[in-house]
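What follows is a set of notes on a single structure, which appears directly below.
One chain of protein is taken out of this complex; the other chains stay put.
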Amino acid sequence: MRYLINQFRSIVAFAKREYIIWISYKVNILTWVLDVFINSTLFFMLSLLMGKHTNIQPYGNNYVSFVVLGLSAYYISYTNLGDPYDRVARIYWNGTMDLYLLSPLSLITPIIGIMYRSVLDDYPRVLLAFFFGVLFFGARFVFVQPLSIIVVIILLGIATFGIGMISASSFFLLNLKVGTEPVKFIFQDIIIALAAGYFYPITVLPYSLQILSSILPHTYALDALRRLMIPHGNLSVPALPLQKIFDISPIKLDIIVLLLMSVVFIYLGFFLYVLGVERARRNGTLTRWQ
Amino acid sequence: MSIIELNHISKYFGKQVALNNVSVSINEGEIFGVLGKNGAGKTTLIKIICTLLIPEKGEGSVLGYDLIREDKFIRSNVSLVAPTVDVGVDPTLTVKENLMFWAVVYGLSGKDAEKRVNETLQILNLYNVRDRWAMEISAGMRQKLGIGRAILVRHPLLLLDEPTVKLDLESKFTVREFIKEVRNRFGTTILLTTHYFDEAEELSDRIMIIDKGSIVALDTVANLKSKLSDTEKIVIKAKASKDKARLILNRFDSFSPEYANGKFIFKVPIFSFSMEKILKVFVDMDMEIEEATDIAPELEDIFFKLTGGR
Partner (left out) sequence: MKNIKIILMFMKLKLRAMLLYPTGLILDIVKEYVNVGIWLFVALFIEKSSVSVQQTLTNYVGYVFIGVIIFQNADKLIKQPFAAISKAFWEKRLEVYNTSPFGIWGLVVGEFIFAFIFNGLIQISIILALAHFVKLPGVSFKNISVFILFYLLFIVSIFGLSLISASTFFTLEVKKGREPVSWTVGTLVRLFSGVYYPVTLFPVWLRWIGKIFPHYYILNSSRYLIGAGSKINNFNIFIILLLFALFLLPLGIVVFNRSMAVAEKRSGMSTLV
């Protein structure tokens, strides 16, 4: 218990430190807000182009709402999936890996703690996207089954963090210390970018890409959130390949799959990371200090 | 009592031998110096002791914990200062904020953390600059801050890997004095690696000389000097006529005397011969002595004698 309390206190200490650093980059805060506004504006313009008679069933008919939810998933994923590798790299290259290892911290605590800066950067963008969308661009939302919505968001966060830890494990496991990290690249920059359905429903994709999207937590999270939060979203018509196979409610299926993915990815991520650290201890590549 | 016991530790990186059959025992409260060239195995040794590296062969214990099976306990009770200044020092935080952060990381909290940080700042003599940005203080102060971070929780073992490298002379002096104070005040056992002979000699109770992964010498400085060097030099600067000079050289023939450029050089048995005997002869012969120096063998000489090259 005391161990867990110490880990939590350390994460808070990291968070405070990262906040101080984050707030010192004042220009970044401005561009951060503008970025969200500009992305929202861009998709609002596309929705104007589409006009009033759009059909994005089973996700209602409000394209701006559709995209706001896509952007929200993007921002969460960008941090949870993309950051762990970068944080491990940062700890390694600035020499503090040794110091954290020689402390009561678990292997994961520094990563979570330092990620706080990205959390500060990206999570509030979700709120901003909603704010701009509703205030300026005609996005509308309902909150059918709020508990399901919360569960979906939490599971999306956990599952993407699990993938992020798998990505981070390659730093030591595969000794990938320089250049582009392939797990993050393949998942985030290719598969998720194309097939997660941030800006379009996956039904637009060729069937092979739709199958590929079935391995992404984003697919299920966005499916559930869009059905539950966009007005006139349909809760029963199957849209995803897996929903067409199993005869249960699409929302329930989404949550079950997200839960399974969360458990599998988190376990795999942590396991591979610890394995990577042990391997690095053996072959002398754990720390930059030589 | 032994804080560190290593028995037949070997470590290889591919075909390269980093450590070869190293056995050493380090006592509680000792400042133990490790001297060696680049690539001799000093850092590998420290990494194995703090369990950031796993040896291929051998066994050992640190603070009573098994080196391989109880590595987590060792890591929780050992502090490290790496050679680069500013590691663990955040430039965007003040001096005090830096230590407060690490206090929490090391498991201190609330008032305990505050109290310990203030104490440490006082010991470090950094209390007056506690609210300044870490990057505004000198490199020597930042290195002290690094060591201060390492002693926040008063771990019984402190590992210092070249703690004064890249520091200017004044900072080196400050840090060396501080290292001594840490041991004296807290009884901390300190293992220190260094390139600097004077630093090793000044700080260490015992020195281990390591070369190509093997121990070539391990003893106190005085013993190393007496075992490995049997003579010391006495240099006397005095004006002498040719006749008087010849008389003196004949008188101390057994000490391989030399005379050149107004200086007499004698090689006498180390630690066992008094300069006064020679000076008395000069005085008796009415010779004006300008300077008299006793040059003890240098650790540097012993090091190069053992490891070869200069």
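Lettered A and B in written order, each chain numbered from 1.
Note that in this section a contact is a pair of C-beta atoms (placed from the backbone, for glycine too) under 8 Å apart; a residue touches a chain by one contact, two chains touch by 3 or more.
What you are looking at is a predicted structure, and each value in this text was computed from that prediction instead of being measured.
Trainee: Taking the whole complex into account, name the chains on display that the unshown chain touches.
Mentor: A
Trainee: Looking at the whole complex, which of A:12, A:33 or A:50 touches the chain that is not displayed?
Mentor: Reading the full complex, the residue touching the unseen chain is A:50.
Trainee: Taking the full complex into account, find the residue in A:42, A:135 or A:154 that is in contact with the omitted chain.
Mentor: If we include the chain that is not displayed, A:42 is the one touching it.
Trainee: Among A:200, A:246 or A:267, which one is in touch with the chain left out?
Mentor: Touching the chain that is not displayed is residue A:200.
Trainee: If the hidden chain were put back, which residues of subunit A would touch it?
Mentor: Touching the missing chain: residues 28, 31, 34, 38, 41-42, 45-46, 48-51, 53-56, 178-180, 182, 185, 189-190, 193-194, 199-201, 204-205.
Convention: only the chains that are shown with their structure count from here on.
Trainee: How many angstrom between the C-alpha centroids of subunit B and subunit A?
Mentor: Using C-alpha averages as centres, the distance is 50 Å.
Trainee: Mind listing the subunit B positions that touch subunit A in their complex?
Mentor: 11, 13, 18, 43-44, 47, 50-54, 75-76, 78-80, 82-84, 87-88, 90, 92-93, 97, 100-101, 104-107, 109, 149, 161
Trainee: Taking the touch rule as given, give the residues of subunit A at its contact with subunit B in the complex, in rising order.
Mentor: 6, 9-10, 12-14, 16-17, 20-21, 24, 94-96, 98-105, 281-284, 286-287, 289-290
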